[in-house]
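Every protein chain except one is present and positioned as in the full complex.
Every chain is named by a letter (A and B) in the order it is written, and numbering of its residues begins at 1.
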Amino acid sequence: MEAKELLFLFIAIVTIASAGLVAFSNKLIHSAFALMATFVGFAALYVFLSADFLAVTQIVVYVGGILILILFGVMMTHRIYDTTLKTIHNPLAMGIISAAALAVILGLVIYRSPWAATVDKPFVPTTSIIGAEILTNYLLPFELVSVLLLGVLIGAVFLARTEEHKK
Amino acid sequence: MISLQSYLIISAVVFILGILTILYKKNAVGILMGVELILNSVNLNFLAFSKYIDAHINGQLVAIFIIILAASEAAVALAIILNLYRDRANIDVTQVDQMKN
(Lines give C-alpha, C1' and ligand atoms only; values in the text may rest on other atoms or scores of the structure.)
Protein backbone atom coordinates (compact mmCIF):
# COMPACT_ATOMS: atom_id res chain seq x y z
CA MET A 1 0.00 0.00 0.00
CA GLU A 2 1.36 3.34 -0.93
CA ALA A 3 1.41 6.31 1.38
CA LYS A 4 -1.17 8.05 -0.71
CA GLU A 5 -3.61 5.23 -0.24
CA LEU A 6 -2.94 5.07 3.47
CA LEU A 7 -3.62 8.77 3.74
CA PHE A 8 -6.82 8.31 1.81
CA LEU A 9 -7.93 5.53 4.12
CA PHE A 10 -7.17 7.64 7.15
CA ILE A 11 -9.13 10.62 5.81
CA ALA A 12 -12.05 8.39 4.83
CA ILE A 13 -12.20 6.90 8.31
CA VAL A 14 -12.00 10.32 9.98
CA THR A 15 -14.71 11.68 7.72
CA ILE A 16 -17.09 8.78 8.22
CA ALA A 17 -16.44 8.65 11.95
CA SER A 18 -17.11 12.33 12.44
CA ALA A 19 -20.22 12.01 10.27
CA GLY A 20 -21.37 9.21 12.58
CA LEU A 21 -20.67 11.46 15.53
CA VAL A 22 -22.87 14.14 13.94
CA ALA A 23 -25.64 11.62 13.67
CA PHE A 24 -25.41 9.99 17.07
CA SER A 25 -23.95 12.58 19.43
CA ASN A 26 -26.24 13.43 22.34
CA LYS A 27 -25.12 17.01 22.59
CA LEU A 28 -25.93 19.37 19.82
CA ILE A 29 -22.74 21.33 20.23
CA HIS A 30 -20.70 18.14 19.80
CA SER A 31 -22.58 17.39 16.63
CA ALA A 32 -21.72 20.84 15.35
CA PHE A 33 -18.01 20.40 15.94
CA ALA A 34 -18.06 16.89 14.49
CA LEU A 35 -19.70 18.41 11.40
CA MET A 36 -16.72 20.70 11.10
CA ALA A 37 -14.39 17.69 11.08
CA THR A 38 -16.52 16.07 8.39
CA PHE A 39 -16.35 19.18 6.24
CA VAL A 40 -12.58 19.32 6.55
CA GLY A 41 -12.39 15.65 5.67
CA PHE A 42 -14.42 16.25 2.58
CA ALA A 43 -12.13 19.08 1.61
CA ALA A 44 -9.22 16.68 1.85
CA LEU A 45 -11.03 14.15 -0.32
CA TYR A 46 -11.62 16.91 -2.90
CA VAL A 47 -7.88 17.40 -3.01
CA PHE A 48 -7.48 13.72 -3.81
CA LEU A 49 -9.97 14.25 -6.61
CA SER A 50 -7.77 17.02 -8.01
CA ALA A 51 -10.41 19.68 -7.38
CA ASP A 52 -8.21 22.34 -5.81
CA PHE A 53 -10.58 25.25 -6.18
CA LEU A 54 -13.47 23.30 -4.70
CA ALA A 55 -11.41 22.11 -1.74
CA VAL A 56 -10.66 25.72 -0.84
CA THR A 57 -14.26 26.73 -1.44
CA GLN A 58 -15.36 23.87 0.82
CA ILE A 59 -13.25 25.18 3.64
CA VAL A 60 -14.24 28.80 3.12
CA VAL A 61 -17.95 28.34 2.58
CA TYR A 62 -18.77 25.34 4.71
CA VAL A 63 -16.43 25.69 7.59
CA GLY A 64 -16.19 29.49 7.52
CA GLY A 65 -19.81 30.19 6.64
CA ILE A 66 -22.38 27.49 7.01
CA LEU A 67 -20.89 25.93 10.08
CA ILE A 68 -20.68 29.30 11.82
CA LEU A 69 -24.29 29.88 10.90
CA ILE A 70 -25.21 26.53 12.39
CA LEU A 71 -23.29 27.29 15.52
CA PHE A 72 -25.11 30.59 15.79
CA GLY A 73 -28.34 28.68 15.36
CA VAL A 74 -27.40 26.27 18.11
CA MET A 75 -26.36 29.01 20.46
CA MET A 76 -29.21 31.38 19.81
CA THR A 77 -31.82 28.73 20.25
CA HIS A 78 -30.39 27.63 23.57
CA ARG A 79 -29.09 29.39 26.58
CA ILE A 80 -25.63 30.20 25.46
CA TYR A 81 -23.46 28.35 27.97
CA ASP A 82 -25.64 25.30 28.19
CA THR A 83 -23.28 22.97 26.36
CA THR A 84 -24.78 20.02 28.21
CA LEU A 85 -28.08 20.50 26.49
CA LYS A 86 -29.17 17.16 25.13
CA THR A 87 -30.94 16.76 21.87
CA ILE A 88 -34.04 14.71 22.23
CA HIS A 89 -34.16 11.84 19.80
CA ASN A 90 -36.74 10.02 17.82
CA PRO A 91 -36.86 6.25 18.13
CA LEU A 92 -33.79 4.90 16.37
CA ALA A 93 -35.65 1.98 14.79
CA MET A 94 -37.27 3.81 11.96
CA GLY A 95 -34.00 5.54 11.09
CA ILE A 96 -32.20 2.21 11.08
CA ILE A 97 -34.79 0.58 8.82
CA SER A 98 -34.56 3.39 6.31
CA ALA A 99 -30.78 3.49 6.51
CA ALA A 100 -30.50 -0.26 6.00
CA ALA A 101 -32.77 -0.16 3.00
CA LEU A 102 -30.77 2.69 1.56
CA ALA A 103 -27.51 0.90 2.22
CA VAL A 104 -28.72 -2.11 0.34
CA ILE A 105 -29.82 -0.03 -2.60
CA LEU A 106 -26.66 2.01 -2.79
CA GLY A 107 -24.51 -1.04 -2.39
CA LEU A 108 -26.32 -2.75 -5.23
CA VAL A 109 -25.98 0.34 -7.39
CA ILE A 110 -22.29 0.78 -6.65
CA TYR A 111 -21.27 -2.80 -7.25
CA ARG A 112 -23.60 -3.78 -10.03
CA SER A 113 -23.41 -0.68 -12.22
CA PRO A 114 -21.24 -1.07 -15.29
CA TRP A 115 -19.12 2.04 -14.76
CA ALA A 116 -17.57 3.68 -17.77
CA ALA A 117 -13.91 3.34 -18.37
CA THR A 118 -11.71 5.52 -16.28
CA VAL A 119 -10.32 8.54 -17.97
CA ASP A 120 -6.77 9.15 -16.93
CA LYS A 121 -6.03 12.78 -17.03
CA PRO A 122 -3.22 14.76 -15.54
CA PHE A 123 -3.74 17.29 -12.83
CA VAL A 124 -4.34 20.82 -14.04
CA PRO A 125 -5.24 23.78 -11.82
CA THR A 126 -8.98 24.18 -12.21
CA THR A 127 -9.54 27.76 -11.04
CA SER A 128 -9.07 29.46 -14.41
CA ILE A 129 -11.09 26.77 -16.22
CA ILE A 130 -13.96 27.17 -13.76
CA GLY A 131 -13.86 30.95 -14.16
CA ALA A 132 -14.02 30.66 -17.95
CA GLU A 133 -16.81 28.06 -17.83
CA ILE A 134 -18.95 30.10 -15.47
CA LEU A 135 -18.80 33.10 -17.76
CA THR A 136 -19.47 31.07 -20.92
CA ASN A 137 -21.35 27.76 -20.79
CA TYR A 138 -22.69 28.18 -17.26
CA LEU A 139 -23.61 31.81 -17.54
CA LEU A 140 -27.37 31.33 -17.21
CA PRO A 141 -27.22 29.19 -14.04
CA PHE A 142 -24.68 31.61 -12.67
CA GLU A 143 -27.02 34.58 -13.17
CA LEU A 144 -29.96 32.64 -11.79
CA VAL A 145 -27.95 31.73 -8.75
CA SER A 146 -26.96 35.34 -8.17
CA VAL A 147 -30.64 36.33 -8.25
CA LEU A 148 -31.35 33.47 -5.88
CA LEU A 149 -28.68 34.70 -3.50
CA LEU A 150 -30.15 38.17 -3.56
CA GLY A 151 -33.57 36.70 -2.77
CA VAL A 152 -32.10 34.63 0.04
CA LEU A 153 -30.34 37.67 1.46
CA ILE A 154 -33.53 39.71 1.56
CA GLY A 155 -35.67 36.77 2.63
CA ALA A 156 -33.43 35.75 5.47
CA VAL A 157 -33.22 39.29 6.80
CA PHE A 158 -36.97 39.68 6.52
CA LEU A 159 -37.63 36.40 8.31
CA ALA A 160 -35.14 36.90 11.09
CA ARG A 161 -35.83 40.46 12.09
CA THR A 162 -37.99 41.09 15.15
CA GLU A 163 -41.29 42.64 14.21
CA GLU A 164 -41.38 45.17 16.96
CA HIS A 165 -43.94 47.40 15.33
CA LYS A 166 -46.46 44.59 15.50
CA LYS A 167 -46.11 44.07 19.20
CA MET B 1 -4.69 3.47 -7.27
CA ILE B 2 -7.80 4.65 -5.50
CA SER B 3 -10.86 3.43 -7.30
CA LEU B 4 -14.07 5.25 -8.14
CA GLN B 5 -16.01 2.79 -5.97
CA SER B 6 -14.16 3.79 -2.80
CA TYR B 7 -15.29 7.39 -3.21
CA LEU B 8 -18.79 6.20 -3.95
CA ILE B 9 -18.79 4.09 -0.80
CA ILE B 10 -17.63 7.00 1.35
CA SER B 11 -20.28 9.15 -0.26
CA ALA B 12 -22.97 6.48 0.31
CA VAL B 13 -22.02 6.02 3.94
CA VAL B 14 -22.08 9.76 4.62
CA PHE B 15 -25.38 9.99 2.77
CA ILE B 16 -26.91 7.25 4.92
CA LEU B 17 -25.56 8.93 8.03
CA GLY B 18 -27.15 12.18 6.87
CA ILE B 19 -30.51 10.45 6.40
CA LEU B 20 -30.12 8.90 9.82
CA THR B 21 -29.38 12.31 11.33
CA ILE B 22 -32.52 13.75 9.76
CA LEU B 23 -34.70 10.91 10.99
CA TYR B 24 -33.13 10.51 14.39
CA LYS B 25 -32.91 14.08 15.66
CA LYS B 26 -35.88 16.09 16.85
CA ASN B 27 -33.93 19.29 16.95
CA ALA B 28 -34.37 21.46 13.87
CA VAL B 29 -30.70 22.51 13.87
CA GLY B 30 -29.70 18.87 14.03
CA ILE B 31 -31.82 18.13 11.00
CA LEU B 32 -30.14 21.02 9.21
CA MET B 33 -26.79 19.37 9.92
CA GLY B 34 -28.05 16.13 8.39
CA VAL B 35 -29.05 18.04 5.28
CA GLU B 36 -25.55 19.47 5.03
CA LEU B 37 -24.07 15.99 5.28
CA ILE B 38 -26.26 14.78 2.44
CA LEU B 39 -25.31 17.72 0.25
CA ASN B 40 -21.62 17.07 0.88
CA SER B 41 -21.92 13.43 0.00
CA VAL B 42 -23.63 14.41 -3.27
CA ASN B 43 -20.82 16.84 -3.97
CA LEU B 44 -18.30 14.14 -3.40
CA ASN B 45 -20.10 11.96 -5.95
CA PHE B 46 -20.05 14.70 -8.54
CA LEU B 47 -16.35 15.31 -8.06
CA ALA B 48 -15.56 11.63 -8.24
CA PHE B 49 -17.41 11.24 -11.51
CA SER B 50 -15.81 14.40 -12.77
CA LYS B 51 -12.42 12.95 -12.06
CA TYR B 52 -12.88 9.38 -13.25
CA ILE B 53 -15.45 9.50 -16.07
CA ASP B 54 -15.74 12.99 -17.48
CA ALA B 55 -13.01 14.32 -19.75
CA HIS B 56 -13.91 17.83 -18.71
CA ILE B 57 -14.78 19.27 -15.22
CA ASN B 58 -18.56 19.71 -15.48
CA GLY B 59 -18.96 17.85 -12.18
CA GLN B 60 -16.91 20.50 -10.37
CA LEU B 61 -19.07 23.27 -11.83
CA VAL B 62 -22.26 21.57 -10.68
CA ALA B 63 -20.67 21.11 -7.27
CA ILE B 64 -20.03 24.85 -7.06
CA PHE B 65 -23.71 25.56 -7.63
CA ILE B 66 -24.63 22.96 -5.03
CA ILE B 67 -22.39 24.69 -2.49
CA ILE B 68 -24.08 28.00 -3.26
CA LEU B 69 -27.51 26.42 -2.88
CA ALA B 70 -26.43 24.79 0.38
CA ALA B 71 -25.31 28.15 1.74
CA SER B 72 -28.62 29.78 0.76
CA GLU B 73 -30.58 26.92 2.21
CA ALA B 74 -28.72 27.13 5.50
CA ALA B 75 -29.27 30.87 5.74
CA VAL B 76 -33.03 30.64 5.10
CA ALA B 77 -33.46 27.57 7.26
CA LEU B 78 -31.73 29.27 10.19
CA ALA B 79 -33.90 32.34 9.77
CA ILE B 80 -36.98 30.13 9.90
CA ILE B 81 -35.62 28.27 12.92
CA LEU B 82 -34.97 31.52 14.74
CA ASN B 83 -38.53 32.66 14.04
CA LEU B 84 -39.85 29.34 15.24
CA TYR B 85 -37.83 29.61 18.42
CA ARG B 86 -39.03 33.14 19.04
CA ASP B 87 -42.57 31.96 18.59
CA ARG B 88 -42.56 28.76 20.64
CA ALA B 89 -39.40 28.86 22.85
CA ASN B 90 -38.22 25.50 21.47
CA ILE B 91 -37.35 24.03 18.12
CA ASP B 92 -38.68 20.51 18.41
CA VAL B 93 -40.00 19.66 14.94
CA THR B 94 -42.32 16.97 16.27
CA GLN B 95 -44.31 19.66 17.99
CA VAL B 96 -44.64 21.79 14.90
CA ASP B 97 -47.80 20.23 13.59
CA GLN B 98 -50.42 22.98 13.66
CA MET B 99 -51.33 22.35 10.09
CA LYS B 100 -52.41 18.82 10.83
CA ASN B 101 -56.12 18.23 10.30
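As a working rule, a residue touches a chain if its C-beta (ideal position, glycine included) is under 8 Å from a C-beta of that chain, and two chains touch if they have at least 3 such contacts.
The definition used in the following text is that contacts and distances are computed from a predicted model.
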- [ ] Have a look at "NADH-quinone oxidoreductase subunit L", "PqqA peptide cyclase", "C-type cytochrome" or "Osmoprotectant transport system permease protein" and point out the UniProt protein name belonging to the hidden chain.
- [x] "NADH-quinone oxidoreductase subunit L"
- [ ] Consider the whole complex, including the chain that is not shown, and state which of A:6, A:60, A:101 or A:132 touches that chain.
- [x] A:101
Open item on the list: With the missing chain put back, one of B:4, B:53, B:69 or B:96 would touch it. Which one?
Closed with: B:96
Open item on the list: Using the document's contact rule, name the residues of chain B that touch the chain not shown here.
Closed with: 19, 22-23, 31, 93-94, 96-101
Open item on the list: On chain A, where is the contact patch with the chain that was removed from view?
Closed with: 90, 94, 98, 101-102, 105, 108-109, 112
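In this text, only the chains that are shown with their structure count from here on.
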Task: Centre-of-Cα separation between chain B and chain A, whole angstrom - done: 6
TODO: Could you pull out which chain A residues touch chain B in their complex?
DONE: 4-5, 8, 12, 15-16, 19-20, 22-24, 28, 31-32, 35, 38-39, 42, 45-46, 48-51, 53-54, 57-58, 61-62, 65-66, 69-70, 72-74, 76-77, 87-90, 92, 94-96, 98-99, 102-103, 106-107, 110-111, 115-116, 118-119, 121, 126, 129-130, 133-134, 138, 141, 145, 148-149, 152-153, 155-157, 159-160, 162
Open item on the list: List the residues on chain B that touch chain A in their complex, please.
Closed with: 2, 4-10, 12-21, 23-30, 32-34, 36-37, 40, 43-44, 47-48, 50-55, 57, 60-61, 63-65, 67-72, 74-76, 78-83, 85-86, 90-92, 94
